[in-house]
Every structure is written in C-alpha cells, then in structure tokens.
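I have placed the structure first, in the form of structure tokens, so that the comments after it can refer back to it.
Every protein chain of the complex appears in place save one, which is left out.
Now for chain A:
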Amino acid sequence: MTTFLGMPRVAPQPATAPQDPLRWGPDFPTAAHETLGNGQMRTNLRHATRTIRDKRLRMVSELPDWEELREAGSAIKHWTMSHLPELLVQLEENVTARGGVVHWARDAAEANRIVADLVRATGESEVVKVKSMATQETGLNEHLAAEGITATETDLAELIVQLAGDMPSHVLVPAIHRNRDEIRAIFTERMGDAPADLTSEPRALAMAARAHLRAKFLTARVAISGANLAVAETGTVSVFESEGNGRMCLTLPDTLITVMGIEKVVPAFQDLEVFTQLLPRSSTGERMNPYTTMWTGVTPGDGPQAFHLVLLDNGRTKALADEVGRQALHCIRCSACMNVCPVYEHTGGHAYGSVYPGPIGAILTPQLTGMGTRGATDPHDPTASLPFASSLCGACYEACPVKIDIPTALVHLRNRAVESQQRRLLPTGWEAGMRAASAVMSSGSRFAVAARAAGLGRIVARHDRIARLPYPGSLWTGVRDLPAPPAQSFRTWWKEHQADGATRPAGAPSPGSTAGNEA
C-alpha cells in the first residue's frame, strides 16, 4: 500500500475527459496554444522523437532494397483498397471456416455494443487488453466501464495513459508526453499495488508494472485486442508488439475478441513478408519486433477456444470513397510520420484532439469524422482545422513506409474544408482575401499595379523593417519582422535593365562593373 498525502500530483492530459475519442478538443491552433506552453511535455517529446528517429534511420539505411519494399507495401495497399469488399468477404469465410466468428460494425457504438455483449455472454467482468488503436478510436474502455466491465490495458505505455486518465499522444508510444518521474507518480498514486519505495528508475518502473499485470494475465478469461494485419487468403490475424504482454493476452484467456479496422486486411500470406520488414523498422527502429503473434481461427487445446473478429468501419468507407483521401487507409500505424514531423514535435499529440495525432491524424481524423462531406452537420467541426496543421514540409511523406503522400492529401482536404464552408455560404475573411488575390494574381498587369502599391508599405516601415502590423498581420509581426517592401519593383528594374542594353552576349562586361563605375 502506498502512503499518499495531499492532492494528486498526476494531472490528466488533456484535462477534460473526451466524449468522442476522434475529436475531443478545440481546433488545432487553440489546442496548440495550450500544449506549446507545456515545457516539460515538449522536452519529453523532443528527446523521445529524436531517439526513435535516429534509430529508424539507422535501421532503414541497412536495407539496400528499402525503396523497393516501400513500393511493394504501397502497391499491396493500393490493390487491397481497390478490392476491399471481396477481400473482407474472403477474410470472413476463412475466419469462420477455422472456427472464428466474424461481426461487422458500422460505427464505434456498434462495435462497442458487440464487444460488451460478447464479454457479458462469458459471464466475466474483467478483461485484459492488448494495445489497440481501433478500440481507442471507439472509446471501448469507457463503454465497457459503463457496462460494469473493467478493461485493463497491458501495454506499459497504454497502462500509464489509462491509470493517469489521459489520452494517448502518440500512436506507438501513447505516454510519450510523460517522463519517468511523472510515471512513478502515476504508479504510486493510481496502480494500487505499486511498491512503497518505487523509484523512477526504468527497471523499477517496469518491474512494478510487470507484477501488477502478471496477476491480471493469470486470472483473465477474456482478452480484447486490435490487429496489425489480417490475411484474407488464410483468415490469419496478427499482432506485432515489443513487450510480450500482448502475447500473454492473446494466448492465455479462453475468449479472444479482436477489433480491427477494415483497412487492415491484406490479400495473401506472402504479403506479410513486406510488412514484417516495413513495420518494425519504421516504428521502433528495430530489425524485427520482439513478438509477432499470428493466429488462425481457433485450435483445439491450444490458446483461446473462442475467437471473435469485429470488423470496424467507423468512417472508413467514407474515406475510401475519396479518391485522394483514401490513401490515409494505407496507414500501418507505424508512427514514423509523427516522429519526423516538426509540428508534432513542437505541439505534441494532444493538440490534434484525437487518438490519431501527427501527420496521419491530420488526414485520417477529419475523414473518419466526415469533415467536408455533404451532410456533415457542423461546419465548425474542430477536425476541419487539422489539415491546416502542417507546414507541408514533406518529412512525413519521405518517412512513410507505405508512401502515403500526406502533403497532397492535406492540401486536398484543405480544399474539401474550404468547399464545405463555401457550400454553406459562410464567407470568411480568408474567402474574401483569396478571391481578391486570385483576381490580382491572374494578370501580369494587375499584379504589377499591386506590387507597386505594396511598395507603399514602406510608409509603415522603420529602418527598413516592419515590426508591428494590425491583425491579421500581427500574426506575423508578433514574433518576426517584415522587411520593408522594395522602393523599386522588379518590373521597373527590368525595364531599366533592358533599356541599358541588357542580354549581353557571352564575354561582354558584366553589368556589375558598370554599377561600380557609377558609384
């Protein structure tokens, strides 16, 4: 038992418990304002992403055929998406033929209901869980709790997030925003059976979690997991993990319930050859993840004797209908894009207000929530701000093991966000500005006039710089100077230059020398 005096020191991040795991927060700029001010989080994050990033680069550069592997991964995903209905039916047939039961869930609520019913049918009220983005996405744990079922996360990082009442801030390392001292505090305050003398030494923390979880593994009769891949051809489902806690859940209990996004199917067993290489190197920077568990239906006398596979849509078919946006469904959740993203590095995952943060979250979340589609209800949906939460630097595209062109998808989704605003006749300041700019920038002569007018900006300039502008210019000048616009436009210079007998043949004296003479 721990001795605990005074106020809990573990503040959940974010502070308010989410209603909808796909959109729990305000829009990105507002949320980023909060997270940018959290120095501890940013230090934690910076350190962690850099470490993983460097490891990934080392592991990737080891493979001479990395680019071909990425091509192969991308090609398999393209093929899969264009045959998704058939592949899912094939998967269902093969899982069923091998003793599993397949359930189809249109949305989060349906998936949660199916899982709760399945657990209740076993008569159990305690389940162990393998880390899973799909069940994070549906808010399964909260739903089960409301039904009187306790679900224990067994992935170390996920356990930390669960105990702290947090939301994950990274796909692979959900507690990346926490450091060792915070984790020690979380364990001592919330775990119940943490040793009284627990230190923040990594091994001590791991051993405390291990003891805590061991008791759960040995008593649990029902487990819930996600899936990294499912093979249509054989009905094989698989989980890739590092700790082995997942394998405990996948093998010890009597009943296994797997919730899987419909995009996780691959056509053939041989396709695993590609993803078993791409995934661990991209995510943890390892040649091979320590535990890859694969199971096909049920095997009498070995492992869980009841297997349920819940196929989750929850907005995925909507994304599939978008010819550019659909590539977000190719994602294998390796998190490489987060680890290289400068925006993520500064704002952290919580700024994205969704279980899917970072570059992939910026293109996946708004599609899952139906942003910009006809019939979507709220034009001010905070997820509509996500496609704009990128400087389009392209680092994510470069890192993505399945070559998702995230920058193009971002720009495409920005267009969808803009179009849906326009459909609702909500003229914004941006709208007016963009219209006016379009008129100016589609004609050389109009642009020349405008560029000359811009020179008037020199009036507000002091010492050749503008240090203060009214809103919205203040968004720039709040932290940066702006150079004074030039006194002479390029076009004017060009005319003088030409009049001067420009376009000299090779060998003619350089115009620079004339300049010197004049001076």
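Here are a few things to note about the model shown:
The criterion applied here is as follows: a residue touches a chain if its C-beta (ideal position, glycine included) is under 8 Å from a C-beta of that chain, and two chains touch if they have at least 3 such contacts; residues count from 1.
Keep this in mind: contacts and distances are computed from a predicted model.
Not shown: a single chain whose UniProt protein name, out of "Carboxyltransferase domain-containing protein", "L-lactate dehydrogenase complex protein LldE", "2Fe-2S ferredoxin" or "Phosphate transport system permease protein", is "L-lactate dehydrogenase complex protein LldE".
Touching residues on chain A toward the chain that is not drawn are 28-29, 32-33, 36, 39-40, 42-43, 46, 342-343, 346-347, 387-395, 397-398, 407-408, 411, 413-419, 430, 434-435, 437-448, 450-451, 454, 463-465, 467, 472, 475-476, 478-483, 485-491, 493-494, 496-497, 500, 502-507, 510-516, 518-519.
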